[in-house]
Each structure stands twice: as C-alpha cells, then as structure tokens.
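Attaching a single structure in structure tokens format; questions to follow.
Here the complex is missing a single protein chain, while all its other protein chains stay put.
Our next item is subunit A:
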Amino acid sequence: MELADRAVGFLLSVTSLSIFTYYTFWVIILPFVDDDHFVHKYFLPQEYAILIPVSAGVTLLCFLSIFVGVVMLKSKRKKA
C-alpha cells in the first residue's frame, strides 16, 4: 500500500515537471526561435497553448461541480 502511494506520488511529480518544462518551452522560448527551425515540428501551433489549458480547466470544473452535486444529493437522501 505504501509502495503504491509512493509510486503515485512519483508519477504525479514527474507528470507535473514534464508538463511545466514542455509548456515553458512552448510559451516562453519558442517565440524567440526562428520559424523554419526544426524544433517547431515538435510543437502544436500557438493557438493550442491557450485552447488546451482552458478546455482542461473547464472540464475539471465540470467534473468538480458534478462531484459536489452527487455528494449533496447523496447526503440529502441519507437524511430523508
């Protein structure tokens, strides 16, 4: 059990660090690289740098609201 927790923690850290590195490279460094450089092949167009985080945030918010609603419904049913 403890090992699984440790693995999950390690996975979370690695995921967050890789996302941070990739996004930093994408948003901060890439505008200063020439347009015909080969690095540009590994990145989506700049519009997606806004679209993906915003859609991910909206999805997260939706799931959060659904979860809160389900919990409230459950607690109400228990009381009745």
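Basically, a contact is a pair of C-beta atoms (placed from the backbone, for glycine too) under 8 Å apart; a residue touches a chain by one contact, two chains touch by 3 or more; residues count from 1.
The working rule: contacts and distances are computed from a predicted model.
Engineer: Would you mind picking the UniProt name of the chain not drawn here, from "Ribosomal RNA-processing protein 43", "Dolichol-phosphate mannosyltransferase subunit 3", "Gamma-tubulin complex component" or "Ubiquitin-related modifier 1"?
Structural biologist: In UniProt, the chain that is not shown appears as "Dolichol-phosphate mannosyltransferase subunit 3".
Engineer: Using the touch definition from the top, which of A:33, A:50 or A:64 touches the missing chain?
Structural biologist: Only one of A:33, A:50 or A:64 touches the chain omitted from view, namely A:50.
Engineer: With the missing chain put back, which residues of subunit A would touch it? List them for me.
Structural biologist: Considering the whole complex, subunit A reaches the absent chain at 2, 5-6, 8-17, 19-20, 23-24, 27-28, 31, 46, 49-50, 53-54, 57.
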